[in-house]
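Worksheet for the structure shown next.
Yeah, one chain of the complex is gone here, protein chain that is, but the others are all in their spots.
Let's turn to chain A:
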Amino acid sequence: MFISLAIALPFIIAALIPLIYKHIRQWHLGWFVLAVPVALFMFFIRFIQPVATGKVFTSTYAWIPSFNINFVTYLDGLSLIFVLLITGVGSLVTLYSIFYLSEKESLHHFYCYLLLFMGAMLGVVLSDNLMVLYAFWELTSVSSFLLIAFWHHRKASRAGARKAMVITVLGGISMLAGFLMLAQMADSFSVREIAAMTLTNEALFIPAMLCILLGAFTKSAQFPFHIWLPDAMEAPTPVSAYLHSATMVKAGIYLVARLSPVFGGSAVWFWVITVIGLITLFWGSFNAVRQTDLKALLAYSTVSQLGLIMSLFGVGSMAYYFGYADEHLIYTQATFAALFHLINHSTFKGALFMMVGIVDHEVGTRDIRRLGGLMAMMPVTFTIAMAGSLSMAGLPPFNGFLSKEMFFSAMLTIKNVDVFALSSIGILLPVIAWVASVFTFIYSVILVTKTFFGKFKPERLDKRPHEAPFGMLISPLILSLSMLLIFFFPNVLAQYILSPAMRSMYHEAPIEKIVPHITPWHFNTELMMTVGVILIGLLLYKYLPKWRRVYQIFTRERSFNALYDASIQKAEQWSDHVTMRYMTGNLTHYFMYIYVCFVTLVSGYFIIAGTFSYDATINAPIANYEWIMVFVIIFAAFYILFAKQRMTAVLLNSVIGYVIAFLFVVFRAPDLALTQLVVESITTVLFLVCFRYLPDLQAGKKRSKRARKWHGLIAIATGATVTMIGLAVLNYDKFAPISSYFDDALNLAGGANIVNTILGDFRAFDTMLEVVVLFIAGLGVYTLTKLKPKKGAAKDENQ
């Protein structure tokens, strides 16, 4: 119950912001918003203790029960990690944003979107129902779009926002298809229930898995969908730190972790996740080295780290294949490392983004070609950068070192396995991991040295750099401190945060065995690999200008960005082309679509369903004078088609109207006859008055012969269809008529004329609205005849 409220809180506050922001002008709006993540963080901290003892918390709120879609929240160890990251990093980012964004920005928009995101993200990680999860998932995409485009006057912001939106929503739709297949197989929308089933032999197992993975990969910026993340760096830096490194991009990882019990143990799942993860890891780190913009460097670094975590979950899925015998427990260590690195990445990447934001804010640029020698001017910022970079590169004494070592040992273990055809190419996995780590080391070095060491270049800077205000430094300092604390006390984190998450991923495993004891100081092969990374990394960094030429092979024309641009351009052209084909602006064409659809749908249905029936026995007899009237109508109708004079056409229309009035008399409808006579007379007069001003029928251009043929065909088909409907309905007797009710009009309404009582009493409200319609039409007529266009209006119309 309270958990649902916790999800709702950010949404409620987001809705309130437009109302209150005017009244708290003397305060930065961020102070008010800060209360939300802090309160939520405090709230969720209380769950650590019970969740660590194995408890889970659920609540259900019926949403669309008939479709089995309910708002079910489910808080277990895995959710708790993400919830704490969302609210914890959310608090720090909000605090940081107060100093980063000046009050001149449209803060109410910014914080509204930010809260929207926070609520949506909490929804993603706390929902048990697949459909609800999907809804929140897309909401995170939308809020990310809004936040990237926050400075919407910049073209790059808009383009980046669109790219992120297109790619993540594309994956989202595929994920929806995957969810539906999954629900089809399991006959349930509940993740918990699905996780407890065995679906491996279902036909849809692999398609559902691949569809869902596409969603997870686009969201978590895995190769080759990573291209949106660097462009998303157009967002304000607090957003980059929050959405695009610490939380939203980990939604895909969350999904993979959450669904591992369902899909884990299959070869496809293992290979796709591990290989895509490793490619992403390498490609991200390789490209980060060539960046000159600090934020772009961090973006590629995030891509690479996400790939690392992803590949660890791939390796960890081996545990589902082998079971939990003592000799196989080693595979669960990969999952443990993934969860551990997930937290570590949020701490050091969050701190680094904030550091870059500070540099950008105080120096005025993020371009490493203009930066340098800032160490003396910004000592605190430099300390943060040092801590973050060392942790990112995987060096002690920071938390990144620990999880990086565990990553190495996972990759070393998996190379010896001989299932899933691993024995032949297994050795590649640790090699790729090691090479990627070398590049990670290089870009970490670049990040620090190019910004803080080297020559200070004041002539290239717009501002005189100085240390940031204290408020801005609080958040990254807290994160840096936590990096140190995790390094020295990793087992506290393991016991209270990581082991419950492990429990929710491996339900059947003995929990005390799958949570390792982390030793900060150790000596083994992994440490040797790290030493190798440092030595080779330093060497490569020294000779960077010599081998930089490698990057010239990968030009923009050959990148996935070019592919994306081309497909967007082609799609726009194509859609333009198709739309222009049928949206001609010609009324006749639109009428034709309507008629053709009407004819094909209705007569098509009659033919397919075979429902047409006709019975002539109930027909009333026809008198001779009635035949005459019928033929007059038919003659007049046909003659209109050939009328040369507008006067003839109008009068023929009146003839039809008057004869119908007489038919009303014959058909026992005196009121209709009277009304029809009056209306027909007025209409005729109106036509004649207007004709004074309108051109003659012959003045306009005739349709072409071909058009006439087609229009004639459509006209005949439409007429025939209407007659057919009428004939089929004539004998319809499934429901008894309700008209006999009105025969008692004298008692019910006190009127002898039944038609009048229906209009004036039984259906009086309808009649009143009909009068309103008449009144509006009258107003329209009056306006059109009386009002003169303003001067210049005619010119406007021609523009």
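Simple rule for what comes next: contacts are C-beta pairs under 8 Å (C-beta built on N, C-alpha and C of every residue); 3 or more make two chains touch, one makes a residue touch a chain; residues count from 1.
The rule is short, and it goes like this: contacts and distances are computed from a predicted model.
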item	value
The complex's invisible chain, by UniProt name, from "Na(+)/H(+) antiporter subunit C", "Small redox-active disulfide protein 2", "Transport permease protein" or "Ni/Fe hydrogenase subunit alpha"	"Na(+)/H(+) antiporter subunit C"
Residue among A:Pro65, A:Pro458, A:Pro545 or A:Gly585 that touches the chain left out of view	A:Gly585
Residue of A:Ser4, A:Asn561 or A:Thr767 touching the missing chain in the full complex	A:Thr767
Contact footprint on chain A, counting only the chain that is left out	584-588, 591-592, 595, 616, 618-622, 626, 630, 633-634, 637-638, 640-641, 646, 649-650, 653, 656-657, 660, 663-664, 666-672, 675-676, 679, 682-683, 686-687, 690-691, 693-695, 697, 700-703, 711-712, 714-716, 718-720, 722-723, 726-727, 729-730, 737-739, 742-743, 745-746, 752-755, 758-759, 763, 766-767, 770, 773-774, 777-778, 780-781, 784-785, 789, 794, 797-799
